[in-house]
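Just passing along the structure, written as structure tokens.
A single protein chain has been removed from this complex, and every other one stays in its place.
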Amino acid sequence: MGYFAGLIFVLAALWLGLSGIYKPLLLILAGISILISVVLASRLETVDREGSPYGRSIPILSYWAWLMVEIFKANWPVIKACVSANLNINPAFVRVKTRCESDLAKTIFANSITLTPGTVTVEVEGNKLLIHALFEEDATPDSFDEMDLRSYRAADGKREEELAA
Amino acid sequence: MTEIAAVAIIIAIGLTLVRALLGPTLYDRVLAVNSLGTKTVLFIGFLGFVLGRPDWLDIAVLYALINFVSTIAILKFFRYRSFQVPLHRRPVTKTPTEQGGDSV
């Protein structure tokens, strides 16, 4: 039920923010469209921990703030490689193991790797990730360890308590 | 200032278009089209500010949505040769061709 409440809240906030006109007729139409969206989402069976993870917004948002800094740091060598006269790159495939168990944590970890310029997740099998890196020397399995730990904490931390509650 | 930014984005779109036309493989072309869509979103935003009508951002939102769906649709079509195959959320044991008919 909490997942439905979170989804309705987010959809209502999106509608109010995008519309900007708050007349009664439009608000009624907004209510109808939100209702249709929620019914469609529940028919698709996507309203669950993955489909509406708003209960964990605070850890995920703090993880996102850390990720932004990492993304801007990782942009610099790729920009240099783009404009340097001789392409100074060393592409390679790297295999990385992750400690994330739930699909949500794995998705966050793989998407973080893909968002960071210089590394792209090519394949996810179980708890192993195949990563294509632009610079082989920067992409050792240890260099992904901190991101792995942080995404695990953001999505799965204290998950046992959450399941028990 | 936004005029300079809009011109720079137009040049970037032109270069990406060259890659979309040259691109040796299908994936190069899809990548170029996807990247072109992101740049178009930025360009619509800049154009709205240049012409003093930031309401155009609604179109940019729509373009961002369509861009993602089109990329996934092209890739799905070239992988399964059909739009009717469900993209399963859990690992499936059946091959894609066997599950084609049962659900939409």
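Letters A and B mark the chains as written, and numbering starts fresh at 1 in each.
By definition in this document, contacts are C-beta pairs under 8 Å (C-beta built on N, C-alpha and C of every residue); 3 or more make two chains touch, one makes a residue touch a chain.
The rule we apply is simple: contacts and distances are computed from a predicted model.
Asks: For the chain omitted from this view, which of "Phosphate transport system permease protein PstA", "Thioredoxin peroxidase", "Sugar ABC transporter, ATP binding protein" or "Sodium:proton antiporter" is its UniProt protein name?
Replies: The record names the chain that does not appear here as "Sodium:proton antiporter".
Asks: In the full complex, which of A:5, A:35 or A:122 touches the chain missing from this view?
Replies: Final answer for the missing-chain contact: A:122.
Asks: List the residues of chain A that touch the chain left out of this view.
Replies: On the side of chain A, residues 14, 17-18, 20, 68, 71-72, 75, 78-79, 81-83, 87, 89-93, 110-112, 114-123, 130, 132, 134 touch the unshown chain.
Asks: By the contact criterion defined above, which parts of chain B meet the unshown chain? Give residue numbers in ascending order.
Replies: Spelled out for chain B, the touching residues are 1-2, 4-6, 8-9, 11-13, 15-16, 18-19, 24-28, 30-32, 34-35, 38-39, 41-42, 45-46, 49, 54, 57-58, 60-61, 64-65, 67-68, 71-72, 75, 78-79.
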